[in-house]
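The structure follows.
All protein chains but one are shown at their positions in the complex.
Presenting chain A:
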Amino acid sequence: MAELDVEIVAADHFVWSGAATLVKARTSNGDIGVLPGHTPVLAVMEPGQLEITPVSGSKVLVDAEGGFFSVDKDRVVIVADNARLQDAATAGNR
């Protein structure tokens, strides 16, 4: 239970998935940080940057032009419009 299962998908391709300890995203109400054990949330994202801290390795930064994300039993699904990984080296980490 101590880690989040994160999946980031864009409309026509898969972006990133893996285990993480913290996910930061920008919603219309402000930034939200999701830690393991978070209550189920369905939120609309603003254009901006997502920050994911994986269990191992360096932080993953993703640019997204809006979208939404859902948190449900430590499973985070981020549906982003035109999402791009900022660091190509971490792509396909699974």
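Things worth noting here:
Note that in this section contacts are C-beta pairs under 8 Å (C-beta built on N, C-alpha and C of every residue); 3 or more make two chains touch, one makes a residue touch a chain; residues count from 1.
Here is the rule we use: contacts and distances are computed from a predicted model.
Hidden from the displayed complex is a chain whose UniProt protein name, among "Phosphoenolpyruvate-protein phosphotransferase", "ABC transporter permease", "ATP synthase gamma chain" or "4Fe-4S dicluster domain-containing protein", is "ATP synthase gamma chain".
From the set A:V9, A:L22 or A:L35, the residue in touch with the chain omitted from the display is A:V9, counting the whole complex. Not every partner is drawn; the one left out touches chain A at residues 7, 9-14, 27-29, 32, 39-44, 67-68, 70, 72-73, 77, 79, 81.
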